[in-house]
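The complex is shown incomplete by one protein chain, all other protein chains being positioned as in the whole.
The first chain written gets the first letter, and so on, giving A, B, C and D; residue counts start at 1 in each chain.
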Amino acid sequence: MPNLAGADRLSAGPQGKRPRKVLSGRNIMVYGALTFAAIYYLLPLYVMVVTSLKGMPEIRMGNIFSPPMEITFEPWAKAWASACTGLNCDGLSRGFWNSVKIMVPSVIVSIAIASVNGYALANWKFKGAELFFTILIIGAFIPYQVMIYPIVIVLRELGLYGTIYGLILVHSIFGMPILTLLFRNYFVSLPEELFKAARIDGAGFWQIYFRIMLPMSLPIFVVAMILQVTGIWNDFLFGVVFTRPETYPMTVQLNNIVNSVQGVKEYNVNMAATLLTGAIPLIVYFVSGRLFVRGIAAGAVKG
Amino acid sequence: MTLPISISAAQGAQVKRPSRYLRNLNSKIASIPMVLTAVVVFLGGTIWTILYSFTNSRLLPRLSFVGIDQYERLWSTARWMVSIQNLATYGILSLIFSLTIGFLLAALMDQKIRFENTFRTIFLYPFALSFIVTGLVWQWILNPEFGVQAVVRSMGWTSFAFDPLYDSDIVIYGILIAALWQGTGLVMCLMLAGLRGIDEDIWKASRVDGIPMWRTYIFIVIPMMRPVFVTTLVIIASGIVRIYDLVVAQTSGGPGIASDVPAKYVYDYMFFAQNLGQGFAASTMMLLTVAIIVVPWAYLEFGGRKRG
Amino acid sequence: AQATDLEVTHWWTSGGEAAAVGEFAKAFNATGNKWVDGAIAGSGGTARPIMISRITGGDPMGATQFNHGRQAEELVQEGLMRDFTDLAQQQKWAEIVKPTSLLKSCTFEGKIYCVPINIHSWQWLWLSNEAFTKVGVAVPKNWDEFVAAAPALQKAGLVPLAIGGQPWQVNNLFSVLVISIGGKDLYQKVYADKDAAVAGGPEIAKIFKAADDARRMSKGSNVQDWNQATNMVITGKAGGQIMGDWAQGEFQLAGKKAGVDYSCLPGLGLNEVLTTGGDAIYFPLLEDEAKSKAQEVLASTLLDPKTQVAFNLKKGSLPVRGDVDLEAANDCMRKGLDILAKGNVTTSTDQLISQDTQKQLEDLMAQFFASPSMTPEAAQKRFAEVIASAD
Amino acid sequence: MHNTVPLRSQYSVSIRELSLSFGAVKVLENLNIDIHDGEFLVLLGSSGCGKSTLLNCIAGLLEPTEGQIFIKDKNVTWEEPKDRGIGMVFQSYALYPQMTVEKNLSFGLRVAGVPKDEIDRRLTRAAGILQIEPLMKRKPAELSGGQRQRVAIGRALVRDVDVFLFDEPLSNLDAKLRSELRVEIKRLHQSLKNTMIYVTHDQIEALTLADRIAIMKSGVIQQLDDPVTIYNRPKNRFVAGFIGSPSMNFMQGVLAEEGGRFLFQTNGVSFSLEGYQASETLMPGRAVILGARPEHIKVDGDIVGGEVHEAIVDIEEPMGADNLLWLKHAGHTMSVRIGGARRYAPGSKVRLAFDMTMASLFDATTEERI
Partner (left out) sequence: MHNTVPLRSQYSVSIRELSLSFGAVKVLENLNIDIHDGEFLVLLGSSGCGKSTLLNCIAGLLEPTEGQIFIKDKNVTWEEPKDRGIGMVFQSYALYPQMTVEKNLSFGLRVAGVPKDEIDRRLTRAAGILQIEPLMKRKPAELSGGQRQRVAIGRALVRDVDVFLFDEPLSNLDAKLRSELRVEIKRLHQSLKNTMIYVTHDQIEALTLADRIAIMKSGVIQQLDDPVTIYNRPKNRFVAGFIGSPSMNFMQGVLAEEGGRFLFQTNGVSFSLEGYQASETLMPGRAVILGARPEHIKVDGDIVGGEVHEAIVDIEEPMGADNLLWLKHAGHTMSVRIGGARRYAPGSKVRLAFDMTMASLFDATTEERI
């Protein structure tokens, strides 16, 4: 059986894995391009951090890219605790807790509503549901500014204007289109037979939702949470229109601090304030970026 | 086949088809928030906006109709035309660049590279930041006195000029740079998800056929990713139409009105100029644009397919 | 009275402004109530929509700032604002508020709806003595000298005329040129009578020439906010700035002395006529009894002579009552007071034209100043069109 | 006729004039089926013919456009699935991934509020029948395909239902497991004696499991009979071609008569129809299709008598136990099944004879059996 030719040929020519140079042209290109892009993406963050650690004299002297000669945390302290807007000189600190108080219920409520909507749309279609959904999706593209007046009227009629409930409602309304789309796509991608099996088992609308669908939906809930946390945290327009000064969220404080120029712009304080304001969403992204990508794949990209 | 007619006649008569409205009652109840939002806020708000665009409302909405006056004025306003042009330039470029860059990054990330997570996080983190923050940072970096221009000049190239935010002709590119920084990460994510969804066999087939990688991407993979591109396109496009915060944070529409965009025009005329009618007319035009983009897509996406 | 929190919204967030507001707060808190500061940064344009939304949305604040003029007109018409006629009569506002045009803009169908708190005039050219000394040119005495001195400044790497990027700055600068170079009549014809023929005529053409000069002189002032521009003058990076009297607050805060470190030329040193714009506090109609009471207390406090002095000194504006003594007033303020006393005043554009027209003019001016390729002739043609349709 | 008291009948499930459309697409058309108590009915048809749709209608997961459904003589057309006394086993098993086997089985009972000890009793019984006691604490992901299938059946079992519905429960499994579980389901039916309705597109499953088979095409039932009848006396050409693998051989031709004997003529060759039992009188000149299954054509040594023809071997497909010959004869290609040990080289000549007692004859236009 084993032929001579084979035995002979064994010694001839290449064998096993093709040796690869670490510095192959392909690797240089791929990693080069990625690194270059990464620098572009990291540059602003670097500038923010570096600037926030410099004193004003150093900033005035010049180079925004040079590392601080003398690291000072003064700007951070000032941004957090003593930067002024009008007569209020307590920096971002108050806004932080306001933001938390606004964000937590808004995230919970908006996700709860959107997930139930998505579930109803995916599994319990009724006549006209698609129409409403389409309207909702188109709604996702309406510039918020356009909707301010109608929303003001709606809130006034509901008597919720200026309350945190009003703000939760607004966040739920504007989070609804994209979240509902995500949830719908996700629930559609779950095997329909599971849903049928549960119905035969006698489970109703809510039982199926809570006991079958919810436990299977972690990835999409993570995506929704990330989107809402960042979206609501970063919101400026609703935060400023629908709150009072004592409940201003952090972004409004940030805007106030940044735009309350006293003499020269205090870039270092501004950058520190910016970083402080962006900290929560940034942390959320750094911690759960991987889940985000997976969830996006499950909820957003179909076909 | 003999049919036991008695059964069908006797019992069939008894059992009535239940009302259509009561079936799946819970799902209907659960959908109330969505229906209300869709009908009252989005549809109602839109109709309300369109209706009042035919009035001469100033500070407060009033139903005193003036026909299409507001529209005539809108289209004869230089600033509106500038906004439209800016939106077109910005829109086309940002579509091209964010799709291209997003796709390129995704393609690079798809090369079975090391540190994929790190790179992905780096590309995605700006998405976590608000436009306000993005605008501030880039305003700072592009500031000719402190930013890139100053740095390059201080290195000896004193005639170097790069101050997009203070040059009417190129200010929109300054905004584009910041917008791409903020948004391409998400595009990359979507594209990456799309790439990962391509049948592995297609890649193998093209390798066996001896088709170079770049041609496979251009002629085979990209056409196959059409749905992903469409979804991404809609997401980007909606962002483009809505662009406001970034412009305000970076340039406030300046220099002059050189970086103005429709959303800012709407906002300014509704609130600064206290001419709601004009603002509503401009909004209506924006809504029209959105409808032209979104309705065909929504129809394809949700109208065609049915599932039981 | 019982201690009540009263939220007051305003857009006074620059250094001088904030210090001035502090005076109000201090005085109001002294009455046993509490001033809740609702500062919204980013100028009136950002703040007004928020204020209006809150009032129309049914969550009104205790009191809010608007400019003198027509900004709150419709809120009043809708009955959302509090009628202060009784209090005004009781405290004889009609007698103490000077000039009377100020109270007139608070009056709607015979009722008074706001409290004027200061007078701001726009027609000031602020000059950095330091800058001129540095390039060895005498500090100009009027606009023409200033234009003549510009090349010297430019050669020294200084910006002759600092202008911020906000559209309202250039728009008002233009109106200053109209009244200071063209005179009060021209101003009246354009802004009050909305005479399109005049707006398109040779006199305004001259103004546009001057604006063209200003445009050329402002090249290189890459700042956005007005007080950053002022800061350029304070630090000697720019020769001058055309800005309202509130710029004074910035100089003061920076410890600069009028006449020594900086000079001011009312009416650009040509036509010493000032417009009397300014701020007023409006009071939304509230349901809460206690708060309504506090509103009255605040209204009285605002007009109190002592508060007026303290506030206006810090703010750099002029008090609304003629019967207060501004001993502490500096050189520039005195010039203003003198002109006021002479009656060389006229109404401000805020009172004459609607916000809508104002905005269109802003857009035009912003474009004109930002694009050197736009000829004065082209700009004037559009100017005339806007004036023709103005209201 | 106007009797409102339901008559007792022997039927477990009855379907009356059932139609269902999705929008403009008619998926089911005017179906009538009666299923006996304890019967094992298989719905067989190619993909997309409406089998699952019919099953979902019976289960109450889809609403019919027209018609009625009776289970145990009760009109359940508008009942909720849970109130119909049915249990269903799905193709993908649809086990709740986050629950243990135990939880999976008891979910329906817990939802219905059945008392704890009753649940335990039923679980024990079902686990005993299906021999899944050791798996009770595992999650579905930790089970093999066959075990999952058993759990899925168990879920119907614990609910003590009258009718079991199966939607292609074996099609996700590999061939080996499929044939093992087929036997298991058959055994289960023999011991439980429930009514079972089983959807498949695999004819071997249908033939081995069914008491009766309903063959569907585009939402219409073509034939509803026991497997032997369906295999040997298909009602029309579709059924004949659908059942049997390799497929029945068909030849287009005309009827002729010669001395009282009927002949089938095609491409100049004629076959005697002696032994064929026609259901109607044959008419010479009628265009017909003759069908013969591969195992009903005998070659060489197997020929026991009758008319003998000669053919050429085109291709041979050895399948282990059998050997499939593809023969060319009179312009037709036909497959013939012979023992696995007998081999022919392509091109060689064989003699062949038709077993006309087992053949089928169809009208060429209506394609109905003659």
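Couple of notes before you dig in:
The criterion applied here is as follows: a contact is a pair of C-beta atoms (placed from the backbone, for glycine too) under 8 Å apart; a residue touches a chain by one contact, two chains touch by 3 or more.
Everything numeric here is computed off the predicted structure, so don't read it as measured data.
The chain we do not see here touches A, B, D in the full complex. In the complete assembly, the contact with the undisplayed chain comes from D:K186, out of D:R110, D:K139, D:K186 or D:R233. Which of D:G154, D:P169 or D:P227 touches the hidden chain is settled by the complete complex: it is D:P227.
Listed by residue number, the positions of subunit A touching the unshown chain are 2-6, 8-18.
By the touch definition given at the top, subunit D reaches the unshown chain through residues 46-47, 174-176, 179, 182-183, 186-187, 190, 201-204, 207-208, 227-228, 231, 243-247, 293-295, 315, 317-321, 324, 326, 337, 340, 343, 346.
Residues 199, 201-202, 204-212, 215, 219-220, 223-224 are the ones on subunit B that touch the missing chain.
We take it that only the chains that are shown with their structure count from here on.
Graph distance from subunit C to subunit D, where chains that touch are one step apart, equals 2.
The most centrally placed chain, judged by C-alpha centroids, is B.
For subunit A, residues that reach two or more other chains under the stated contact definition are 148, 255, 258. Multi-chain contact residues, meaning those touching two or more other chains, occur in subunit D at positions 56.
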